[in-house]
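Below you'll find the structure, written out as structure tokens, and then a few comments.
Subset of chains shown; positions unchanged.
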Amino acid sequence: MTATVSPVSLQAVAGPGRPEPTPALHELYRGFEQELLVPLWTEIGDLMPSAPRPSAVAHRWRWATLLRLAERAGELVPVGRGGERRAVALANPGLGGLPYATPTLWAAIQYLNPGEDAPVHRHSQHAFRFVVEGEGVWTVVDGDPVAMRRGDFLLTPGWHFHGHHNQAETPMAWLDGLDIPLSHHIGSTFFETGPDTVADRSTPDRSRAERLWAHPGLRPVSRPGSLPSSPVAAYRWEHTDAALRDQLALADEGFPGVVGPGHAAVRFTNPSNGGDVMPTIRAEMHRLRPGARTATRREVGSSVWQVFDGAGTVRVGDDEWEVGRGDLVTVPSWQPLGVRTGDGLDLFRFSDAPLFERLHADRVQIDTPEENHP
Amino acid sequence: MTATVSPVSLQAVAGPGRPEPTPALHELYRGFEQELLVPLWTEIGDLMPSAPRPSAVAHRWRWATLLRLAERAGELVPVGRGGERRAVALANPGLGGLPYATPTLWAAIQYLNPGEDAPVHRHSQHAFRFVVEGEGVWTVVDGDPVAMRRGDFLLTPGWHFHGHHNQAETPMAWLDGLDIPLSHHIGSTFFETGPDTVADRSTPDRSRAERLWAHPGLRPVSRPGSLPSSPVAAYRWEHTDAALRDQLALADEGFPGVVGPGHAAVRFTNPSNGGDVMPTIRAEMHRLRPGARTATRREVGSSVWQVFDGAGTVRVGDDEWEVGRGDLVTVPSWQPLGVRTGDGLDLFRFSDAPLFERLHADRVQIDTPEENHP
């Protein structure tokens, strides 16, 4: 995982705004190299393009492929201290083999056999799980067992101890999302191990965190103030589904609420401040009605989409993919994205949008507005 | 509603830090009066006491009495444009007959006969309704019909058009809470009339606002940002009750969450920012288990409590009252409040706490901590 850079960019290349290559210039450039210096004028095109030109590319991963390899790993690779998790990450083909879905986001399939424990640890990186299928694992976050079921979105904000254990008779796989690439790049990574197995092996339907916090518009009086990350350990599918259905029903009745024709969307939030679930990660669920299509839209920052249900077509720039349940697509910064569906589509999405909003660097551009499908 | 002040305080009264009364001093004080001036040294004891010494007092109103008078008003007083609402307000005995529950809060019983319409208007004052019993009225807020049922807490934030209509065969009464006294004192009152009757007479179970916003931890992607007041038109009893039950059950299991032994409490919040429902009003529901008692606690700012269910004893300073369903108690600033119950008690509470927090003037003092009742 070490990067090397060829010195070719330092060679005297003629071009607009660049000096003629001469022996003297060559000597100057050699001086730069010796003194660990790089001129702006040879690099500015790459460094400061007129609009974001990310190295990361759009790409689709098939869930079936991920699952097949994860199953094989389930046979060959034990889960335990050291390796910590049986997780296999998307490696964006534009990022030189690094296990990064985008420059800021990590996306992996995690796989746990019946009876297995993923050992307890904590880290400064923020994490979530999204369950595209299956159930039977409990993730225990700071001692609070959280059931994982299809459609659920589950949080492990930074520096909370957590382990997982599979109580079912069958293996379970799910999507892990983290901000590993961002925190690795900026250098804010802390990690600590806990016990090798999870202490509280109870299997409640609802976590204690949900019982305290997952009541609409209510918060415990004993917990005032704004918290950096959401205290809601699990956002259950029944609520997400109901909210999406409500939006589309409102649209049918002629009232606002959807983001576009046939396109409902809810954002998972931190009820202590109404903002995103974690400081670096935004998460949303989108629903497209049969026949609907989204606007074609660019935004600064990258995202990963996973099909939760249905089938459709995702277009990013010039690439276009058919997608079905569990398939994943990466969307690099400022690449135009459009989605359409024949029979309807539910999509989970996570992105690094909070980072850009906090830096006042967020920008959005609609290339083609949503079309009106009845 | 005009206040007069006796000039007695300007007389030359001897006392610590006050000059001896002499003819010259008397002449000086006459000069002050003529020039519309008042010296600090004669007033400072009243103006700047060592701790808040509010004019408002603690008092209990019986719901049965309010209801009886409201029913009689239902026979004698029409509802319509001009009078606007058949509402009868608590007039704190310390506030000289003004219709103020406290210096900042208005609390009234509102009463609507079958078939009646309270005409549409809007005002800058923030309002809520709390339903201690009955159902059958819809409050229509900016065109969105909101059902009112026992236990529900309903919002009409400032400058939203709203009217009420009773679709039931029976009258309905409820508690109105507003910040009329505060906004009247500081001079921020705007008012505008709308149609005499409510346009949308449909009677949906859930308002459109709830369908968009009342999903736990979720918000519509189409509605970003922080809103000054909560967009949740109604907080339903089933959710409030569940949240209180969950807190007490967690306590039974040995986990934190309640505010004290046997004392659960939830705050109604603005899901767009996690703060209070409206800029000037905090609202909460408290539940005391059989045999429980709260801490004795003072806080800067005033509040009004209404019994939702059960019976108990409320002590404020040296006053103590038995309270049952619907009864109301005012608690002035910095007065020590304690509540206890034999058979269990559910209490709705609203206060002006957001005002003090926004001004960094909030203070709390626990005189006697919660006792441990099993």
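By written order: A and B. Residues from 1 in each chain.
Just so it is clear, a residue touches a chain if its C-beta (ideal position, glycine included) is under 8 Å from a C-beta of that chain, and two chains touch if they have at least 3 such contacts.
Worth saying up front: this structure is predicted, and the values here are computed from it rather than measured.
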Total identical subunits in the assembly as filed, 2 in place: 4
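Definition applied: only the chains that are shown with their structure count from here on.
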Inter-centroid spacing, subunit B versus subunit A (mean Cα positions, whole Å): 44
Interfacial residue positions of subunit B with respect to subunit A in the complex: 208, 211-223, 226, 230, 232, 235, 239-240, 242-243, 246-247, 249-250, 255-259, 265-274, 284, 286
